[in-house]
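== subunit A ==
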Amino acid sequence: MTAVASSIPPTWYLLLASAVFCIGLFGVLTRRNVLYFLMSVELMMNAANINFVAFALYYGDLTGQVFALFVIALAAAEVAIGIGIILVLYRNFGTTDVTVPAEMRW
Partner candidate 1 sequence: MVNGLPGVTALLPALLLAATGLALLLVDTVRPDARSNTSMAIVGAIGSLAALAATVWLTASGGVSPDGGAVSLFADAIKVDTLGLFFTAIFASVTALVLVAGHDYFDDHTNPAAFYSLVTFAATGMALLAVANSLAVVFVALEMVSLPSYVLVAYLKQNRGSVEAGMKYFLVGALSSAIFLFGISLVYAATGSLILADIASASIEGLTGVLGVGIVMMIGGVAFKTASVPFHFWAPEAYEGAPAPVSAFLSSASKAAGFVVAFRVFTEAFPLEMAVSANVDWMLAFAILAAVTMTLGNFAAAVQEEVKRMLAYSSIGHAGYALIGVAALTVDGPANGTVMGAAMAHLLVYGFMNTGAFLFVAMAERWGVGRTFADYAGLWRRAPVASVAMAVFMFSLAGLPPFAGFFSKYFLFQAAIDNGFVWLAGLGAINSVVSLYYYSRVVKALFLDDPASPSALDAIDVRPTALYAAVVFAAVATVLLLPGFGPVIETAEAAASALF
Partner candidate 2 sequence: MILEALMAAAFVGALTVFLAPDEWAGRLAFAISLIPFVGSLYLWSGFEAGGNALLGGDVAYATQIEWLEVGGRSVSWFVGLDGISLPLFVLTTFLVPLAILSAWTPVDTRQSQFYGLMLFMEANLLGVFAALDFFLWFVFWEAVLVPMYFLIGIWGGPRRKYAAIKFFVYTNAASLLMFIGFMSLVFALGDSVSSFALPEIAQAIAAGGLGEWFGIAPDQVALFAFLAMFLGFAVKVPIVPFHTWLPDAHVQAPTPASVLLAGVLLKMGTYALLRFNFTMLPNQASMLAVPIAAIAVISVIYGAMLALAQKDLKRIVAYSSVSSMGYVILGLIVFTEYGVGGATFQMVAHGLISGLMFMAVGVIYNTTHTRMVGDMAGMADRMPVTVGILVAGAFGYMGLPLMAGFAGEFFIFVGSLSAPALPYAPVFTALAMFGIVIVAGYLLSAMQSTLFGPFELETDYEVGPAAFHDVAPLAVLLVAIIVLGVAPDIFFEMIRDAALPVVEGVTIDG
């Protein structure tokens, strides 16, 4: 396993992570439903995690992996908060479409 992981050149991890990140970003830009928006953001964060884990392995220090765990926890917290906000949003605007609440502008 470790052998396998280390046999793959780090560049590929970078590419993978970047790919995942871009997918997430694409979702953010295209999806109007706030939940999808949220998930896409999660995807972007996990792309970062891939890097951390991979390069922790590459450099052989644990900081990256530990930090990845932190990130996961924070992401969870963020989602929790997000859901809460989405709830009140739905109560007030009766929708989860992010483009609808645009009363404040300019």
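The rule we apply is simple: a contact is a pair of C-beta atoms (placed from the backbone, for glycine too) under 8 Å apart; a residue touches a chain by one contact, two chains touch by 3 or more; residues count from 1.
With respect to how the candidates were assembled, all candidates are chains of the complex that A comes from, given by their letters.
No experiment lies behind these values; they were computed from the predicted model shown.
Among the chains 1 or 2 offered as candidates, the one in contact with subunit A in this complex is candidate 1.
Of all residues in subunit A, only 10, 14, 17, 21, 24, 28, 34, 37-38, 41, 44-45, 47-52, 54-55, 58-59, 61, 63-64, 66-67, 70-71, 74, 77-78, 81-82, 84-86, 88-89, 91-93, 98, 101-105 touch candidate 1 in the complex they form.
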